[in-house]
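One structure, pasted below without further comment.
One protein chain is absent from this view; the other protein chains keep their places.
To keep things simple, chains are lettered A and B as they appear, and every chain counts its residues starting from 1.
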Amino acid sequence: MLITGTFLDEISHDIPHQNWGPQEWDQDFQYMKAAGIDTVILIRCGYRKQLTFPCRYLMQQHGCFPPSLDLVDLFLCLSEKYDMNFFFGLYDSGAWWDSGNASEDLSANKFVCEEAWQRYGHYPAFKGWYLSMEISRRTREATDAIAEMGNHCKQLSNNLPTFISPWIDGKKALSMQDGIIKKHESISLKQHEEEWNEIFDGIKNAVDIVAFQDGHVEYHELYDYLTVNKQLADKYGLRSWTNCESFDRDMPIKFLPIKFDLMKLKLEAAEKAGCEKAITFEFSHFMSPQSMYGSARHLYNRYLEYKKQKTESVLKT
Amino acid sequence: MLITGTFLDEISHDIPHQNWGPQEWDQDFQYMKAAGIDTVILIRCGYRKQLTFPCRYLMQQHGCFPPSLDLVDLFLCLSEKYDMNFFFGLYDSGAWWDSGNASEDLSANKFVCEEAWQRYGHYPAFKGWYLSMEISRRTREATDAIAEMGNHCKQLSNNLPTFISPWIDGKKALSMQDGIIKKHESISLKQHEEEWNEIFDGIKNAVDIVAFQDGHVEYHELYDYLTVNKQLADKYGLRSWTNCESFDRDMPIKFLPIKFDLMKLKLEAAEKAGCEKAITFEFSHFMSPQSMYGSARHLYNRYLEYKKQKTESVLKT
Partner (left out) sequence: MLITGTFLDEISHDIPHQNWGPQEWDQDFQYMKAAGIDTVILIRCGYRKQLTFPCRYLMQQHGCFPPSLDLVDLFLCLSEKYDMNFFFGLYDSGAWWDSGNASEDLSANKFVCEEAWQRYGHYPAFKGWYLSMEISRRTREATDAIAEMGNHCKQLSNNLPTFISPWIDGKKALSMQDGIIKKHESISLKQHEEEWNEIFDGIKNAVDIVAFQDGHVEYHELYDYLTVNKQLADKYGLRSWTNCESFDRDMPIKFLPIKFDLMKLKLEAAEKAGCEKAITFEFSHFMSPQSMYGSARHLYNRYLEYKKQKTESVLKT
């Protein structure tokens, strides 16, 4: 199983900004291409008061700051140039994280998605929507909000695919502000299955693809969770991708590139569980030769060696 | 509003040391010059037992360690070479942070400043004093100590200017040891105004310049605080600079370079509020092309592009 997609994290939530301009981004798309990436997903088009494109609605209604560069336009052009599919990530006001209130993001995103579709819908690389509200546990309100946003996006865009990337509420499901690396209480496999049975039932038809984040459970537990996720997604007609995190959750520095052997372990577990495609969060900080983190370059090299091995062994059989 | 000054943070408090020698420092002054910097401020000449110059008094009376290189001498020579103004930062024993005791630093600094003035007062680049005791809230003892230190420095040096760089006790006013990014309680604008009215009254005449740190309040609140600060400083006859922090306080890694758009936002707020000059904390870790932090190089490039734009637009008008 090889990585063929990556998030684009250009809106500073818990990963520091690299301050790249158009030239560095073009170079990064070249590195992605060489690594076999065909899909890029904007993690969110705006976060609290920061934006990736000059969204009139958000600047006027939410006091968001105008960005100095239209990154959505840039990413769509680069996607076209390098023959990749672009998914547009929805706006995140922070309200869901702060107060559990999903309605604020829901109403804002109706306007945001319409404005985005008017501006960028004609780009041939615009291939789908990423519903950026992250969930993990059964919450009626969040489930309904995701379904409604999914339906809205599909209606706008002649049924372009929608996808989500939830997390598993495992031992490593901690906030970036927590000092600890692992918590004592975590969800059981059985409870996870029960809750996601309900969630998938609530979002089916409105969401096409699910890519669970793979970094919140212990490495030796991952396969079991991926298998349950795959079975449930199949039951409700969703396609299963895996979101293979390329950073390390076990270290005191939050966050630096992962050890390659651990990434390989997670990719092999996803392959065995039957996932269809692997994407990563995210290439530009954790796997790019030009990342601000020096070890990302070596992860890139180790990954390319692995890719070469896998490709050659497939050719032989 | 462009950045024309920077602190020099060579005494390891909460920013890791880069281990530069004279060659790397010379190179960094060249990068600063190219970015338009005309003023450098040594953040402190000593911190607890570490020194930037071999201060006889502190080595003998406080058991401070002799430094392997006289950085004050080096910085003064480089300031002269690159035509910059140097401000000398006072000694910080740590007592104020540990126990709120200002008298210890006050008495030590009388000797330290005299020794420093004897050693370095003849350098033409020696242009002022930075009173390194950082305050935020009204404290009679600290206010008096700052006034006394300011007067002492001015008397020593034929009235060279003195300056302070306080912080605003906003949501992000946290210790480097706090896991959280924002606190629940923070000062109101009104309370801030009341307290600084008193503080400025207590330090007027002894302090010439005030440069508030600009990173402790939310981005959209900054302009209001800067405006109050400017009005109060005007009232008591202090000049207003802004200390535009070039690192990001919203990230779990404490601290890495800021996103350029956020720096631009802060500079524009300071310009609108009428600040006279912008300095930064600090160039060498967060904006230098040779910084240990890879993204500093890109912040430098983005900043130079902005500077070029601003300069050209001024030329046109």
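The criterion applied here is as follows: a residue touches a chain if its C-beta (ideal position, glycine included) is under 8 Å from a C-beta of that chain, and two chains touch if they have at least 3 such contacts.
Here the structure is a predicted model, which is why all the values come from computation and not from measurement.
Among A:His13, A:Arg239 or A:Lys259, which one touches the chain that has been omitted from the display?
Within the whole complex, the residue contacting the unshown chain is A:Lys259.
Please identify which residue in B:Asn19, B:Ser99 or B:Ser313 touches the non-displayed chain.
Looking across B:Asn19, B:Ser99 or B:Ser313, the contact with the absent chain belongs to B:Asn19.
Just to verify: which one of B:Phe53, B:Tyr219, B:Phe260 or B:Tyr293 makes contact with the chain not shown?
The single option touching the absent chain is B:Tyr293.
For subunit A, which residues touch the unseen chain?
Output for subunit A: 179-181, 219-220, 248, 250-253, 256-262, 264-265, 293-295, 298-299, 301-302, 305.
When the complex is taken as a whole, what residues of subunit B touch the one chain not shown?
Residues 12, 14-21, 24, 49-50, 63, 65, 67-68, 176-179, 253-255, 291-294 of subunit B touch the chain that is not shown.
The rule is short, and it goes like this: only the chains that are shown with their structure count from here on.
Whole-Å distance, subunit A centre to subunit B centre, using C-alpha means?
39
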